[in-house]
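Excerpt of the complex: some chains, original placement.
A and B are the chain letters, set down in written order, and residue numbers restart from 1 in every chain.
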């Protein structure tokens, strides 16, 4: 149960933190259509995070941070808003700042490709809840990957500037890819997208994070958690 | 010269359509002034949706529960969607989104002044839903029957979603009122700040609103500012009672004779000051919009260049 819980926590944290980053685009995207699309991706991931954190809390209640006696905060919110950065289990890839639109596209492409491949396998996981999350997620992640893939191609073939930005942004993402685990299938998909777009895989070595977070996560959490932490007895 | 012959007849047809409360469609003949008024009004409405994303949008990152975060993000996304429909409606009259955005950023077109007030606490997310969206709905429900077809149809869809947002806002406040003393104080403080600006959303009093008459004749507007304001007050008072909050108006009370509430007047000097650009957030809202446009310019250019190349390739 503990193993299942920490596994769900990892998957949930990835979704939660990337959702938080992507929602920063809201009202700032290059055009209304992308504003809406990025919000969609953020909303899907947020939905995954809620289910996964709730599953983690149910599977191992000892993971849920203690709150004052009588606090009405539900377990998934306690996990999201009352853990410190050291307790988050997400990959560094999702906590990096957004960068420009090209970097965001590159990150969604890499993340969604890996996660889709994983979720496809998870549809036969022994845990029924996780299976259900995966089944729903597969559809969502297919859309995320295709959205990012279309923009990847567009930016690769669009203008010199968009290509330059895409390559630079992808290099930053690429150096954190290894934290998502080994997955030949996902790598194959990425190779295809890159080949179709005429973009070479970035020539960067993996950044050694030592299994720790970057300096960005604590700042992200300072914003994300500020209201919840000010009201540990609050109902929302 | 041939059009000069036909015009009186077209004008008569146009008038008849409006009188019948039928829709004017983009390809129909319409008076120039009507076209201009429609474009101005729809554009202003579209701009309001887009600028309106900002005050609430900045609280997405700080939403205090995952459920509220999802609700808020979806709501702000809906506003982008509304902007999108409305810009499409102006496009049927040959005015592009880019032109209108330029008009917005340069200050030549306005948006609803309410968004020049800051959102200072999470309670404001609820209050904006309840009072601001509530006032917007009072303004907009009649517009579902407005004479210009694409606008009217957009409004039907928008009003449905706005009512949903309004209920969500009210529900957030209701939930907070069942919470801690601090939460209740947050709600009351927020309502105190938004009540008067919400009343201002119906525009100046009728005797200071010179365009109302023409717009009503054209079926673009169907009620006067003061009528709608009264309706909003009468609707809101029982809701406030249900919530357990008060409005900051000592003159607000039920008038048995009129079967309506008497209420005080907003500070119309403040209203005009904000309209003229000196509100707390006017500069900030436009700067934010401009920054997003500037930052995204290379993306839009790349997309156009890509589309161009695709056309060539498939030609």
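Here, a contact is a pair of C-beta atoms (placed from the backbone, for glycine too) under 8 Å apart; a residue touches a chain by one contact, two chains touch by 3 or more.
Keep in mind that this is a model prediction, so the values were computed, not measured.
*Asks:* Give me the full-complex composition, label by label, with copy numbers.
*Replies:* Composition of the full complex, by label: A x2, B x2.
As a convention for this text, only the chains that are shown with their structure count from here on.
*Asks:* Just give me the whole-number Å value for how far the CA centre of subunit A lies from that of subunit B.
*Replies:* Each chain's C-alpha centroid was found; their separation is 34 Å.
*Asks:* Show me the residue ranges of subunit A that touch subunit B in the complex, using the header's touch definition.
*Replies:* Per the touch definition, subunit A meets subunit B at residues 16, 20, 23-24, 26-36, 39-40, 42-43, 46-47, 49-50, 53, 72-74, 76-77, 80-81, 100-102, 153-155, 157-159, 161-162, 165, 223-224, 226-228, 231, 233-236.
*Asks:* What part of subunit B is in contact with subunit A in the complex they form?
*Replies:* 50, 53-54, 57, 60-70, 73-74, 76-77, 80-81, 83-84, 87, 97, 122, 172, 175-176, 178-180, 182-183, 288, 291-292, 295-303, 305-306, 309
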